[in-house]
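Input: one structure, supplied below.
One chain of protein is taken out of this complex; the other chains stay put.
Moving on to chain A:
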């Protein structure tokens, strides 16, 4: 588009606008990279009108002012601008003037088109498709950026043909509009032309018949020959080009199920023809054919392939005997075997026709021939245990195959001579089996195989190989990741040899399931893991090894490889009392698969460790206990004396005969001295105690103090009533009992206290006094019969009305064995107590019993008995004697304390 910016030169109404100047050249097309100069020429009228000249001209390209250095003022009216090395394809150039010193006016504008001249077209070639017009094509060369026309020119020596103009969208080829004239050379070339030039390709001169691409042969048909099963005859109709030229052919063929074509040797089809007989074909095989043609001398182009046509060669007798084998099945009939004869259908290339049936013959040893015709590929027959020879032939329309012979050995036949070095391996997506032949001549080999599975039985497939074959591949439909058990059996003339088996995979894969690991035994620092072998259905290959991964929660994972033959493994160096996570992976040649994770915790102690600690401790404890018991047993008397000191039985006590000459008791504990005379069996201690706040007589107090001192000095030997802790309290008390002496009491006497209520020398004692005696007499029944206590109370009350509450409180926790005295006897003894005292005492007992219970009452009974009984045993007498001895220790206390001599069978009140 040429842009013209016009300037109004005249503003006279009715006149056309005229430009104020113009640019030369008007419509330039410039070659890229070249220089270009444009000249702007102003008109005189405008110059006069605007008072300008060429010096006022300035240039713009694409609205950008061109530097003045590129300007050249030619004369008063003309100015030029020069551009070097044009690189833009499209430039808008305007010529402008500046009027009145400030107004820019556009005078004229042009558009500069840039591009390249056309290159010489190359590789011009033509083709004449039969029945169509000639078409030529070429390489146009580089891009010109300009509109370039390509013209195909052609001529004979005597005339020219019309030019063939290319279409805009297909500038590289052109089809002429005249029919080709064969056998007349024509000269052809291409002209390429644009604004920057015109160029012509090389001329080619050729006979159009040498550029012909014939139409393919048609109506191709195939026919066979009954005489020859190995030939097929092809016939076809050539295209009409054959009336002008001679043709040669390509004939290709293949079997129906093949994908690769075979070709008849070209030299056999190098001349024009309409038929051809293909030889050396397989019988009863369908072949597919196709044909193409071209000019006989090889000039021109091959036609397209014809439509395919197929034909089947005629049948021939089966070329090979069928594969033949047998299976023996148990028979219910004795002496017979159920033999299943099996055979394979012949492949088409061996059957050479349609197999009509099979003929089976059985020959028993030294018996006649038996013929059977079978349509199936198996036949079951009951045979005796003898040796048989079976033959098999396949029959088709033309004839029979050779016979396959099989020896069925006798029942007791022992197979030997197996193949050796049996191997099975995958290769080229097939499972190959290889073996070393036995030394003897082998008729054939039988290969049987089946898929090993835990879910389905082994259903064998089989194939037969010639006796010369030592390596073959299994021709069954094998699956990947399946374990095949392959058996190779050599077949000799006298029967089959020993079978040899091997397992193999067509293609291994990682196991589909990992092994499940579990602990068999977990120790403090080790764990025995066990697992089951993976089922064959999930193995997907040969398990080469296991890997055990174990870790703690925070620790790194440790992996241990274990041979595939193992089913247990011991993890050692484990940390005690730690949770471990363990999983296991099984690996085939193609990879591994993890099993589920299992956790276990190691114990804190090893097995037997606790026992090792506990048992000795227990034993030591038991031993200690036993020793303690033995010690206690041995020292039971001593212990008994400490815990249960002997209390003399008051009923068996007697008043010791005081003797002024009895030496003072310096060694109170000296038992030898005490028992030396044999007059004393025990010692009774008479304790005199103040019963109230009344001040005792001085002499009494004196003697008491002395006695106390003695008592304190011999603490541990002293004992109050019941020998309880109450007696060892801070309460002032006097105890005359001697533990050592008590221990000498072999009669197991019970200690009693004798309470003396009467005062000394007819004086009413101001304190409660009691004495203790040792006696074998059992405690009174009144301990368990509170009702009897009333009688005792009455008895006590007859002694005096002294306050006794303190005494009972002191003995509240004491418990002693009940005396063995009948209630009846005691009730009689207390009958003489006056009524007044009885009532008062009863009141006291009532008060005490509320706080102390039966123990207190028991104590009260003891006291009562001591007061009431007049009859005593011999032991009791002895105890009293001891008491008398003790009393005699302190001679100075004769006024306050008189030793009582208790004679046998009597008691003398003081």
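Heads up, the rule we're going with is that a contact is a pair of C-beta atoms (placed from the backbone, for glycine too) under 8 Å apart; a residue touches a chain by one contact, two chains touch by 3 or more; residues count from 1.
The rule we apply is simple: contacts and distances are computed from a predicted model.
A.B. asks: When one chain of this assembly is omitted, its UniProt record names it as which of these: "Proteasome subunit alpha type", "Septin", "Oncostatin M" or "Glyoxylate reductase/hydroxypyruvate reductase"?
C.D. replies: The correct option from "Proteasome subunit alpha type", "Septin", "Oncostatin M" or "Glyoxylate reductase/hydroxypyruvate reductase" is "Oncostatin M", the UniProt name of the unshown chain.
A.B. asks: Of A:57, A:134 or A:186, which sits in contact with the chain we cannot see?
C.D. replies: Candidates A:57, A:134 or A:186; residue touching the omitted chain: A:186.
A.B. asks: Check each of A:119, A:193, A:207 or A:526 against the chain that is not shown and name the one that touches it.
C.D. replies: Going through A:119, A:193, A:207 or A:526 one by one, A:207 is the residue touching the chain not shown.
A.B. asks: Among A:44, A:69, A:159 or A:227, exactly one should touch the missing chain; which is it?
C.D. replies: Of these options, the touching residue for the absent chain is A:159.
A.B. asks: By the contact definition given up top, give the residues of chain A that touch the hidden chain.
C.D. replies: 154-160, 178-179, 181-187, 205, 207, 243-244
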